[in-house]
Each structure stands twice: as structure tokens, then as C-alpha cells.
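Apart from one protein chain that is not included, each protein chain of the complex appears where it belongs.
Every chain is named by a letter (A and B) in the order it is written, and numbering of its residues begins at 1.
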Amino acid sequence: MTRADYFVLAGALLLLPWLYASYWHRGGVGEEVRIVGADGREILASLRKDREIRIEGPLGTSVIEIHDGKARFVSSPCHGQLCVHAGWLHLGGEFTACLPNRVSLAVVGPELRYDTINF
Amino acid sequence: MRNDTGAHTLSFTATREDYRIAWLAALAITIHIAESMLPSPLPGIKPGLANVVTIAALLLYGWRAAVWVSLLRVVVGSLLIGTFLTPTFVLSFSGALASLAVIGLGSLLPGRGLGPVGYCLLASMAHIAAQFYVAYRLFIPHEALFGLLPVLMTAGVGFGLASGLLVRAMMAHFKSDAGPGAPTA
Partner (left out) sequence: MKRPSVACALVSGLLLALAGCGGHKPEVYKTQLMTLGTIVDISLWDVDEARAQQAVKAVEDVLNGIHVHWHAWEPGPPGQPNLTDLNARLAAGETATVGAEDVAVLRRTQELARAGDQLFNPAIGRLIELWGFHSDDPPLGPPPAPEEIRRLVEAHPTMDDLVIEDDRVSSRNPQVQLDVGGSAKGYAVDRAIDALRALGIDNAIVNAGGGLHAIGAHGDRPWRVGIRNPAQPGIIASLEMRADESVHTSGNYERFFDYQGKRYHHILDPRTGYPAEGVLSVTVVTPDGTLADAADDALFIAGVSGWKEIARRMGVTQVMLIDADMTVHMTPQMAERLRMEIDPPPKIVVEALE
């Protein structure tokens, strides 16, 4: 290994803790899920109510299930099925997506819902 | 290449380097396709073994060769898998471009410069960073995506380090075998 190699390795190892400190925020148990489809349309669904949501993307229909305070991709017409393998999400900030079908699923806590309340 | 009438002959002169690049690209494409069929424990994480071939090409034949190998892999690989011009392709392509840019700059370093480990780490991290940025900008402009960044980068560093050690072992083998000379830009 050259000196430059060690320098790069050290940089990488310093970068990681910093990334975790900056972005690894996990909220408490989530309140609802925000689903964003290919056309940018958003669906916000409560985690307290069991239901199945079908959302159309460029490849076909992605099916998302909400059950017992958790949400997951049941199926998606993508090649990798990564979103399906991600399994159940239930914590605020948890996130998965079917990139090929352009559908994302994120659990949000109540604090993200509104920036302010008009009353 | 001959046409049916046989009246004209169109010939390419394939240099030794062309053959090498073709071989390396073929190897990279094979790895690329094999990896795409592998199940992944987490979305967006792949070992990036094809990267090994790119870095080997860089060290053996220089940056231009690495560019050819990498771009051929992404384009031909996606044509074969059937993801050409899909989001998957856009992500692969942007990752490859960023990797090439970073290792190209890295190869300009003075002195002994970077070795296999340094190149692989840089390439892998640039790959992740570019893919992440493109995914965030083009496909999923969702703040929660940032929650994945540390995990993705950890995997990037881990696999980058592993493939770097692999390339180093390969290079040692080549050196004792043929000794193609020092890397040049």
C-alpha cells in the first residue's frame, strides 16, 4: 500500500462515523407511511389502519401492505425485488423504494406531517 | 467484416490493446450480469466485483482502457439484462462515470500515487455517492433517502477495500508472470 492508499483509507474511515452521526436518525415508532409514486403523487396512510395500497409505476403495479402498525412491499414488478426483500418497516425514518418502478415507501413520525397548524 | 457480394472488404485493425480491452470487458460484463442475479441483503448494495476488472485495466493498461472496460460493461451488460435506459441503467452509468472521473484524477497524483486499494476505495465511494445523488435528484426526492446513505457508504467502503485487496493479489500474480509495466495515465 502506498502513502496515498493509506490516506484514502483513513479518509474513508473518518467519513463513515460522520455520515452516521449526520444522517442515521431514527425516530420512534412511526405514525404513518408516505408513499410516493412515479408521477410524484403522494399517499399518506395511517399505520393504525390495515389496508392494501396498489400504486402504478412505469413497470406495472406495486402492492404495499399496511398491517399491525407496519408497512411493506408485498410485490413489485421490478427485476431485483429489493423493495420486497426489505420486509416490514415500522420506525419513523425507515425507508425503502422500488427504484425501477419509481415507488418509495417511508415511515414518518408525527413531527414531519405539518410545518405549522392554522387554527 | 465481409458483405455478401464480396466486392468490398471493410477491415478493422484490432490492436493488441483492443483485444485486451475486449477480454477485460467481457469478463466485467460476465461479473456484472452474475451480480445482478445475486440476491442482496439491503436495497442498493452490491459487491461491485466488476469494479475489480476496471481497476485492473487501469493499473495494467491505463485510464483509457479502464474507461472502455467500464462503459462497455455498463452498456452491454444492461442490454443483455434488459435494463438499458431504465433507472437501473442510469444509476449504473452515473456510478461508473463518477468512478472513472475519480480514478482518472487519482492517477494524476505525483510520486508513487495510488495503489489498488486506494483506487478501489475511491472508485467504490464515488460510485455510491453518484448513484445516491442521482437517485435522490431524479427518482426519489425523499428526505428519508438520506437515512440510507451511511449504510450504503459503509458497504461501499467495505466492498471497495475487499476488491482493492483482490486487485492487489491479482497484480502480484501478473507482476511475477509477465510484468506489464507501471501504470500510466
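Everything below uses one rule, namely that a contact is a pair of C-beta atoms (placed from the backbone, for glycine too) under 8 Å apart; a residue touches a chain by one contact, two chains touch by 3 or more.
Nothing here was measured: the structure is a model prediction, and the numbers come from that model.
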{"item": "Candidates B:34, B:105 or B:169 - the one touching the absent chain", "value": "B:105"}
{"item": "Touching the absent chain when the full complex is considered, from B:93, B:132 or B:159", "value": "B:132"}
{"item": "Interface with the undisplayed chain - residues on chain A", "value": "8, 11, 15, 18, 22-23, 44, 46, 49, 113-119"}
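Just so it is clear, only the chains that are shown with their structure count from here on.
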{"item": "Distance between chain centroids, defined by C-alpha means - chain A, chain B (Å)", "value": "28"}
{"item": "Contact footprint of chain A on chain B as seen in their complex", "value": "36, 39-44, 81-83, 86-88, 91, 106, 109, 111-115, 117-118, 121-122, 125, 135, 139-140, 142, 144-150, 153-154, 157, 160-161, 164"}
{"item": "Contact set on chain A toward chain B in their complex", "value": "1-5, 7-9, 12-13, 15-16, 19-20, 22-26, 34, 36, 79-80, 82-83, 85-86, 93-97, 99-100, 102, 104, 106, 108"}
